[in-house]
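With one protein chain withheld, the remaining protein chains of the complex are depicted in position.
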Amino acid sequence: MGGVHPPENKFAEKRSVERLEPPKSVAIPLSQHLGAPAKAVVGKGDKVQAGQLIAKGEAFISANIHASVSGTVAKIDGVIDASGYRKKAILINVEGDEWAEGIERDESLIEDSNLTAEEIIKKVYDKGIVGMGGATFPSHVKLKVPKGKKAEYLIINGVECEPCLTADHRLMMEKGQEIMVGASLQMKALGVDKAIIGIENNKPDAIAHLSKIAAGYPGISVEPLKVKYPQGAEKQLIKALVNREVPSGKLPIEVGCVVHNVGTAFAVYEAVQKNKPLIERVVTVSGSSVKKPSNFMVRIGTPVAELIEAAGGLPDDTGKVVNGGPMMGKALNDLNVPVTKGTSGILIFTEKESSRPPEQNCIRCARCLTICPMGLEPYLLSSLAEKQRFQDCEDERIMDCMECGSCLYICPSGKPLLDHIRVGKNRVGQMIRERSG
Amino acid sequence: MKALTVSGSPHFHTEQSVSKIMYGVVFSLVPAMLVSFYFFGLPAILITLTAVVSCMAFEFIIQKYLIKGPLTIFDGSAMITGVLLAFNVPANLPFGLVVIGSAVAIGMGKMTFGGLGKNPFNPALVGRVFLMISFPVQMTTYPEPTAFTTKLTDAVTGPTPLTIIKDGVGRGESISSLMMQIPDYMNLMMGNLGGSVGEISAIALILGGIYMLLRKIISWHTPVAFLGSAAAFSAIFWLIQPEVYPDPVFHLFTGGLMLGAIYMATDYATSPMAPRGMILFGVGCGLLTIIIRLFGAYPEGVAFSILIMNAFVPLINRAFKPKRFGEEVKNG
Partner (left out) sequence: MTEFLNEITLFSVISLGAIGGVAAIVLYMVAQKFKVIEDPRIDKVEELLPGANCGGCGLAGCRALAEAIVKAESLEGFNCPPGGNDVMQDIAKAMGWEAGEKTPMIAVVRCNGTREFAPPKVRYEGLMTCAFAHSLFAGEGGCPYGCLGCGDCVEACNFDAMYMDQETGLPVILDDKCVACGACVKECPRNIIEMRKKGKKDRRIFVSCINEEKGGLARKNCKVACIGCGRCVKECKFDAISMENNLAYIDFEKCTLCRKCPPVCPTNAIHELNFPPRKQKAEKAAAKEKEPGE
């Protein structure tokens, strides 16, 4: 159902992952994940090593945060995040590159593990692994199957349906073995014997590569998928791979599925087999005007500006810099924001590319309704929200909207459909919270 | 460097725009235009031009002096209304009437409701029905199709196939004898028959329809449901009494059915949004068309049936929602 086909623009598809040296200083936000912010366990002036725990996620939905570099904690202060608001972060001045004990840094593959499911989940929690696809939901929560539910499938999301982004693609090409081991560990934690890796047909090399490796891992299969945005959304991916529809307002476990990104699978591998916390990730830096579109392995907390510098500098006609994919990413206010666990890409748009088309009357062409992956009526929701009829919005299931942006993308009249819907979702969410007390 | 732009996601936008869609529709009408120019000659060209120019002029006047709003006459929608209005009148209609029709179509049919996208009824059909009721004689005097002619007057006029059948059956003649007076199906398909400017050639209209389908300007639901239901309902009557009711093929290729099904019923603003709604809309149009053709006072009922169904669109939109994801849990 639904879906759009934005131009793919995967400029950095063939560029192998390049490791960036740690910057001079990093800012590691305490809230890089969905849920409660972590609590800092270090103070100003403390010496830290790369991989050392610096903030503890104590709430049920929260995640640990580790130092990504070695050095001295300069301060714990508000740092501008992607939207321009100040969020608490630990600032570290980098001194050398010393790693905490127990972390194996060599590249050799470790396949065997004799850990139990609980031990694996414990390690995933300890090492602060979160969903690497962008939603940054703490992974250990997802790996714990709630009582009364049973997981049947582990789904590994290698779709990368967002245009421009190539981080997952490169990871699949270069760390295929590790992803398989990570997936096997996740299967063990969940107690499932089937895992499906979904990859879109626009990455034939990754499909071939992973299919070959998957033959050596029982229970794991690779499934090619039609190219369509937003196929990488959890619910859509489950529908495409096992033909089950997650009921409205429910989690994938309701239909026996757990979805993890390939990046998460790799992070799980590193955490469990190599004792390495989530302190670096692959970030795509791309755009039509970028001199050297690249995929970088960078430390969490590195300023975005340094990444752009490494990719050939900020082009003169830059009109917009986006953190994430072009469909769901956030436009940055400031280029000094740090890379976080959820940063999958930094995209640079030229001035021409960064303007929206002029707004015209809705011609009721029904394109938004045809392409909505959730089967909603964006034109209706947006006009209801504009008229502040929020109760009607709720009845029309505005909360099912996942803000994939397809409606605003496809609208020939250039209507800010999703903007209105977001306002509506905020208000309806408020209403629901007030109702439940 | 200039200031960065901040806006909500998505940051990509389709290349498609309102005017591109509208000119796409105009482009798809070119084959039908050429056929009518061939059969009706210069008058057809002049009627089309008059309608287009006057529609755009009226939209301009209303936007500039009455509404005092932004000017959108070049987004192509007024042009489509003009072309479709011209396609819906006889080629020898006096030009004054075309201008009146355009005024009604744009003024009453479109701008009264707030312009593009807000009109509940198809503007071109509003214009046509207004002319039909106000000037019935001129609107039902159709010129005979002749290969390319430059004559403006003295064109031989004659009845359309639908009128032949309607009057004939009214007099009690049998269909088989009436069919002798009508061009064969091949000619009906090509457009060699009496009728309004643009409705004559089924082939050319289907060609335009396929183009629009390929460019995803329209979806198949409405036209297929419209044509299918018209064929099905006429087939039922034909099977019961073949001597009183003409066969479905005749219905499909005569009158404005093709034009209506492909261009008028698929008008964005006046048709339902969801696929299931479109199908109901199309079926309703087809049924009403056949009922008016067989039992109504007018020989042709496409315009009326579409306008009647237009009135139901808000209701259909309310009742027929797209299938929500995760609504019915299908496991397995």
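Per-chain numbering from 1; labels A and B assigned in written order.
We take it that a contact is a pair of C-beta atoms (placed from the backbone, for glycine too) under 8 Å apart; a residue touches a chain by one contact, two chains touch by 3 or more.
Since the structure is predicted, the reported quantities are computational estimates derived from the model, not experimental observations.
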Task: Neighbouring displayed chains - absent chain, whole complex - done: A, B
- [ ] With the full complex in mind, choose from A:K123, A:K188 or A:H420 the residue touching the hidden chain.
- [x] A:H420
Open item on the list: From the list A:S83, A:Q177 or A:N275, pick the residue that touches the absent chain.
Closed with: A:S83
Task: Residues of chain B (touch criterion as defined above) contacting the omitted chain - done: 2-8
TODO: Pick out the residues on chain A that sit against the missing chain.
DONE: 78, 80, 83-86, 331, 333-334, 354-356, 416, 419-420, 422-423, 426-427
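We take it that only the chains that are shown with their structure count from here on.
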Task: Length of the line joining the C-alpha centres of chain A and chain B, rounded to whole Å - done: 49
- [ ] Flag every residue of chain A that touches chain B in the complex, lowest number first.
- [x] 1, 4, 6-7, 84, 163, 235, 239, 243-248, 250, 255, 314, 316, 318-322, 324, 326-333, 347, 349, 351, 353-357, 360-366, 369-370, 372-377, 379, 397, 400, 403, 405-406, 408-414, 416, 418-419, 422
Task: Complex contacts: residues of chain B adjacent to chain A - done: 1-2, 4-14, 16-18, 20-21, 72, 75, 77, 114-118, 219, 268-269, 273-275, 321-332
